[in-house]
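Encoded as structure tokens, the structure appears first; notes follow it.
A single protein chain has been omitted from the complex, and every remaining protein chain is retained in its original position.
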Amino acid sequence: MQLKQLANISAALAAASCALLGQQAQAGTVLDDWQFNSAILLYNETDRVSAGEAILTARGDFGDDKFLNLGLVVDALTGASATGAVAQPYVQSFTRPSGRGSYDVAPGVTPLDDTFHDTRVQLDASWEQPLAPNWRVSGGGHLSKEYDYLSMGLNGSVARDFNQKNTTVSLGLGYSHDTISPEGGIAKAFAPMLLRSSYVDDSSYQAAFDATRDRADDTKDTLDMLLGLTQVINRNWLMQVNYSLSMADGYMTDPFKLVSVVNSNGEVQQNLYETRPDQRTKHSLYWQNKLHLSGSFLDASYRYMWDDWELTSHTADVKWRLPMGDSWYVEPQFRYYQQSAAEFYQPFILQTEPLPQYISADYRIGKMNTYTVGAKFGTKLAQGNELSFRIALYQQTPENDGITAPGVLADVELYEKVTAVMAQLSYSF
Amino acid sequence: MPEISLRSGSHCVIGQFRAMASPCEILLEQHDMALCRQLTELAATEAERIEQKYSRYRSDSVLSQLNSQAGSWQTLDVETMQLLAFADSCYQLSAGLFDISSGILRRAWQFDGSANIASQQQLDTLLPLIGWQKVKREANRLWLPAGMELDLGGIAKEYAVDKVLQLLSLQFTDAAIPSVVVNFGGDMRCSRPRDDGSLWRIGIENPALADQAISAVGLSNGALATSGDSRRFLLKDGVRYSHIINPTTGWPVTDAPRSVTVAAPNCLLAGMLATTALLQGRDAEAFLQAQQLQYWLVP
Partner (left out) sequence: MKLTKILSAGVITLLLSQLSACSTLGVKPWERDVLAKEEMALNSAPLDSRLDDHIYFSKEGSSGGRSFAGGGCGCN
């Protein structure tokens, strides 16, 4: 009897009081309880890739703290992307990854494949709701499709509040299954890039090209786990610490990337398709702080990531939102990122060396640091709508990880900087 | 409409009136006297409507009519049926401790600080007339056994606070609702946090222990309600009998805290939890802990 009386009756009483006050009935007009967020981003690298991405998300409030989230992302990419091959003091010819068509690269210029055109559409949905007092669960999925890539995934999470909701512990799991089917099929490991000009006719070239390909598509499975701790420190300070583990198994090679084989004078003898390990386990620790500082809001985070490719990285990200007058705010943003090279990264290989088990000359997994500086300007409009504009400069600086460039390679840029401008317009309604 | 008065506070403007035997206040963050007057007039009208409908001191109230026709089926309006449905939830969830038919015990107990303890004989004549489970309810009809009486004194004021805040909120579009507090004699609810980020600091009537008790609490959102009144008790042979009576025994709850204040999303919920906590007697604090809401307790 006593035990029963001491039970937690507040949730049931809350429901009864809301029924009496008609709050449910007011919130029952579900259509009024959708919140929409939209954004358009233009990303433009100097002389390289341009991308446009549009997002629309909707969050429906179904009462009792139950929410449905829907998202639609459309992006389009065009332009030139580094192939991984090295620059040479003379004109180089390359075959497109599909095997159809070729292009020339001028002396001293980092080889870029300018045939990238892709459009991607992604749909995602998730549902979140309380499970019991202080417990919340969510579950969702995504489907992403582009011309040569398909990704499907499921995710779920559970969170528990403690200490009058000042502490929250959460656990999330995600699984994703990706299929890549590049045009022209997937090259065998270390398959040479063939040139049409080396063959007498189309059919003999095509036969030789087909022999370098062994399958039309391949897959990758990724399992993600995220353990999070959120803590209210005081009235003006909120902190989060996450540990995440990501285990990927399958095809992680970039089917469009090459690595140059050079002689002792640095002259390219052959370009081979790269090959990467088919397993990768990534760990990261992420620490985020939100601080209220006399009317302004500071968001500062740090991430340390390491994996079994021996790539480690440090990321620091700071955003400081400063109110300007009644309804405007300006938010300077700065991000710094530094990574070490994956163990199998090499900008080129020497003809005299035996082939390693894995190799990639993709600068994105080489030693590199990047920074982003930007600012966001936003204003609150009537009825809680918000309009904002963001602009940022992103610069990648690949670095030499102690490799001596022989002969002619000493005179070309092997670690070319990449500069990009991002502009984003967002509207919430 | 009750007479209203307006004054300017240090960080707000305040409209005041009397209703439900309590001083009532409407506090508005913006220094807009005209707006405050409009809101206070609306609030006073609504408070008076609820008081007229559910006061047991007014013979023309819906409640008095209902009690006078005990023993027959009566058709009631939607609002009253909903209030009674809420009272039913409180009765069920408190395992019978919160019972709106227990007011009849006032005939045996006068909590005037004296040593006039009721006799068991008196109580035995009243106990058969108590018990919400004996009341029959249908969609819009109610049957109250002859001799029984209902008393909404434990619900009406909290209900009025929530209804008044709802009414005031309806005067604005969602984004434009100002930070307003409706405070009816210490039972209060806030529409949203203040724009200047500070807390609403509102005094709660202090139950006797002036120095130790809460004199002011900070409120940013949601509701606060207080139950208990240390001036209403009986003292005999060193035992302090609170004015909170267990409806199943007819005897006052002993060892209950003098006062309990609970913070909750709405005032009805805060009030019910505070009252139900007092009914637990010495287990009041354990009960409050189990609710996982903020509370203050004067032992």
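The letters A and B name the chains in turn, as written, and every chain counts its residues from 1.
Operating definition for what follows: contacts are C-beta pairs under 8 Å (C-beta built on N, C-alpha and C of every residue); 3 or more make two chains touch, one makes a residue touch a chain.
Computed from a prediction, not measured in an experiment: that's the story for all the values here.
Student: The complex has one chain that is not drawn here; which of the drawn chains does it touch?
Tutor: Within the full complex, the chain left out of view touches A, B.
Student: Looking at A:Ser10, A:Ser81 or A:Thr212, which makes contact with the chain not pictured?
Tutor: A:Ser81
Student: Pick out which of A:Ser93, A:Asn166, A:Ser264 or A:Asn400 touches the chain that's been left out of the picture.
Tutor: A:Asn166
Student: Which listed residue, A:Glu128, A:Asp278 or A:Asp299, touches the chain dropped from view?
Tutor: A:Asp299
Student: Of the residues listed, A:Ala248, A:Val261 or A:Val408, which one is in contact with the missing chain?
Tutor: A:Ala248
Student: State which residues belonging to chain A touch the missing partner chain.
Tutor: On the side of chain A, residues 37-39, 41, 43, 49, 53, 55, 57, 73, 75, 77, 81, 116, 118, 120, 122, 142, 144, 146, 148-149, 151, 153, 155, 163-167, 172, 174, 176, 178, 180, 220, 222, 224, 226, 229-236, 238-242, 244, 246, 248, 254, 256, 282, 284-288, 290, 292, 297, 299, 301, 303-306, 310-313, 315, 321, 337, 339-340, 342, 364-365, 368, 370, 376, 390, 394, 396, 422, 424, 426 touch the unshown chain.
Student: Of the residues in chain B, which ones touch the absent chain?
Tutor: 193-194, 197-199, 217-222, 263, 293-294
The working rule: only the chains that are shown with their structure count from here on.
Student: State the interface residues of chain A toward chain B in the complex, per the touch definition above.
Tutor: Touch residues, chain A against chain B: 1-2, 4-10, 12-14, 16-23, 133-134, 164, 382-384.
Student: Inside the complex, what are the residues of chain B that reach chain A?
Tutor: Touching chain A: residues 82-83, 85-86, 89-90, 93-95, 97, 159, 162-163, 166, 173-175, 264-266, 268-269, 272-273, 276, 280, 283, 286-287, 290-294 of chain B.
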